[in-house]
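With one protein chain withheld, the remaining protein chains of the complex are depicted in position.
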Amino acid sequence: MPSPEMPPEKEINMKQLIVFIKKEFLQVFRDKQTLLMLFGLPIAQIVLFGFALSNEVKGSKIVITDYSKDAVTTRIIGKITASQYFTVEQSLQNADQLQAAFRKGTIKMAVVFPANFAEDLARTGKASVEIIADASDPNEGTTVANYMTQIINDYNLELDSIAGQPLQIVPDILNLYNPQLSGPPNFVPGVMALVLMLVCTMMTSVAIVKEKELGTMEILLVSPFKTLYIIIAKLTPNLLISIVNFFIIILLSSVFLDLQVKGSLLLLTFCSILFILTSLSIGLLLSIYSSTQQGAMMGALMGMMLPTMLLTGFLFPIDNMPLALQWLANIVPSRWYFIIVKNVMLKGLGFASIWKETLILLGMCVILFGISLQKFKIRLQ
Amino acid sequence: MKTLIFLLEKEFRQILRNRQTLGVLIIAPVIQLLLLPLAANYTVKNISIAVVDHDHSTFSRRLIPKITSSGYFTLTGYTNSYRQALTLVEEDKADLAFQIPANFERDLIRENSAKVYMAIDAIDGTKASLGGAYLNSILSDFNADIRVNQAPASTAADAPHIDIISSDWYNPFLNYNLYIVPAILVTLVTALAAMQSAFNIVQEKESGTIEQINVSPIKKYIFILGKLIPFMVLGILVFSLGLLVGWLVYGIVPAGNLLVLYSSLVVYLFAMLGLGLLIATYSATQMQAMSLSFFFINIFNLMSGVFTSVDSMPAWAQTLVETFPPSHFIKIMRMVVLKGSGFGDIAYHLAAMTVVGTLLNTWAVLNYKKTSS
Partner (left out) sequence: MPPVITTEKLSKQFGPFKAVNELTFQVEKGEIFGFLGANGAGKTTAMRMLCGLLAPSSGKASVAGFDVYTQPNQIKRKIGYMSQKFSLYGDLTVSENIRFYSGIYGMSRQQIRQKTPELLEELQLQQEAKTLVADLPLGWKQKLAFSVSIAHDPDIVFLDEPTSGVDPVTRRQFWELIYHAAEKGVTVFVTTHYMDEAEYCNRVSIMVDGVIAALDTPAHLKQQHGGESMEDVFYALARNATRKGD
């Protein structure tokens, strides 16, 4: 009996591809724990960065020791107490208790007014106040010291104007893009890059390696299914999830952080998809070279997560880093993506400002996909 | 307990044999300790500034070099218009645009007051405020200078002035490494305790060996101990390795007592291992364990004060963070290493970790009993 006519090869593969992709989706969505990370993490990060994390230091607990207790010191202390940057914890009687207080870790700074403060100021025209900062965190220490210095200097200015000082230079300060100096603008693009990269690289590589471990990958490879389609099926769920995540982050930023996309959403989406694809290709590459799930995860963490957190430029400025690291940063895709998001989302600029970065991403994407596609079938066998 | 010894023997054999684990234990921490502080430098320097001088006067020509040679700023643009300077800021070529308007010197001498304009790229809030602060202090220095030179000596001396004597304790050289390396040590140990342990247990689930153990007379708590102890040991090892690297590479010598440090470490590991165990009881596959542990570790890393200070968080966040063992251990680390704090000073944090740790472990053990008959 003649065998029934097989439909043309192309048609089979298309239908089967869709079935395959559906199965991949179901596997992801049935897994509650993975869903938590996939969607919970970006949401948690947005909330955190938006509402909890900041570099600003308000209400630092300080102690004041006033040996003089006169009108001037009282005046200055009043200013300090009124400032939102400080919470006066207590007034210590003597500076020996300072060490103990600092050691307890509750106070950040100590201010000491020596005896006869106002008297010295009136007689000699000079008086000194001592500021001791806990510089464990150098930046915080410097910042808090700056705030205190500003208050004292304000008082000095008052003294100046009372004395009718001439030649007053008045600075007019404008804070661009982020008038309130709030945290989110700097962090949101970083969160975006991090989350997208994480899902695409870590989850993808671990999922593929799991199939390798189970042996089901082998079965797929010897089937008539074209390798390219296998790869497409494996990557598509994470691609779609990442795109959804992208929009979730944009939505959350807009609603909760008051941070809208100033530029073209279309351009941003296009570049984000490009970035997602690049990250996916890295995940693919990782899966080829890892033999265990743990290995894939460690590879993703050390090889992608760490560099992304460090070298993207949203947590730490790249210009501060030693030259070697700056060079290294150039091969981290999220570094370029970060610039794109900053420019398009926060500064509202157009393609002209990001064509270079987009081109770089495109190049990375193409090269990485090329390599991984080539190596996939060979290595997996 | 004899059976416990056999369990421990097997665990250590497996760990030592697994080359990947060794890499994780030794290479990863060392790399992170070397890289993170290099990159994670919050010290704000090299603020790039674009300057526009519409005045071209004696004053302006003295002010500008004062700014550029201050060491805080790098001049990246000297443009003819403010618009151009702002463009440089847009293009990320300048952090600050500074404009001296026309007739600056004239207005200053005649009207006794004149304005200067600065626009700061405030996307990086810290950089912006520090940059602004530096520029302001340079301006006021310059202001004082020209007063001394312009006005007769008596007028200048008239105004009383308060001097500020400022000192930095515990980190006199403002070495950011001193601040961040102890925290990195904590993150290293955290990943080991909360993530690797969960992975390890779930792997036994996936491969079926845990069933073999369940069917044997090994008591559940012995099995749990058999998993906790190796990772406790590993945690102590990694921590010690980290201290060693901290000393060799960064010259960090704890100001406080090592006993205090290690006791806190043990309490901390106890808490985080509890979390790892808990995660393992809620995961059937390694991927699930990974997702869950990664979720928590990420939040810990962000919120526990590694990079940003806990004190700058709103009240609700600070309360939440109080339940995170990592935030307490990081505080302890910094207090003991930098300030030499003792048991009395860290008692509160130790207690917090103990409470949370006991809760986590209890929950985990109860859950384990439930889900494996």
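We call the chains A and B, going by the order they appear; numbering starts again at 1 in every chain.
Quick note on the criterion: a contact is a pair of C-beta atoms (placed from the backbone, for glycine too) under 8 Å apart; a residue touches a chain by one contact, two chains touch by 3 or more.
Computed from a prediction, not measured in an experiment: that's the story for all the values here.
Taking the complete complex into account, the chain left out of view touches B. Of the candidate positions B:Arg83, B:Arg110 or B:Lys219, contact with the unshown chain belongs to B:Lys219. Residue positions on chain B in contact with the hidden chain: 2-3, 5-7, 9-10, 13-14, 17-18, 207-209, 211-219, 372-373, in rising order.
Just so we're on the same page, only the chains that are shown with their structure count from here on.
Each chain gets a centre from the mean of its Cα atoms; for chain A and chain B, those two points are 13 Å apart. Touching chain A in their complex are the following residues of chain B: 20, 23-24, 28, 31-32, 35-36, 38-46, 48, 89-92, 108-109, 112-130, 132-133, 135-136, 139-140, 142-143, 146-147, 150-151, 155, 157-172, 174-176, 178-179, 199, 203, 282-283, 285-292, 294-295, 298-299, 302-303, 307-309, 311-314, 317, 331, 334-335, 338-342, 345-346.
Of all the residues in chain A, the ones that touch chain B in their complex are 31-34, 36-38, 40-41, 44-45, 48-49, 51-61, 102-105, 108, 121-122, 125-143, 145-146, 148-150, 152-153, 155-156, 159-160, 162-163, 165-179, 181-183, 185-186, 202-203, 206-207, 210, 292-295, 297-298, 302, 306, 310-311, 315-317, 319-322, 325, 339, 342, 346-347, 349, 353.
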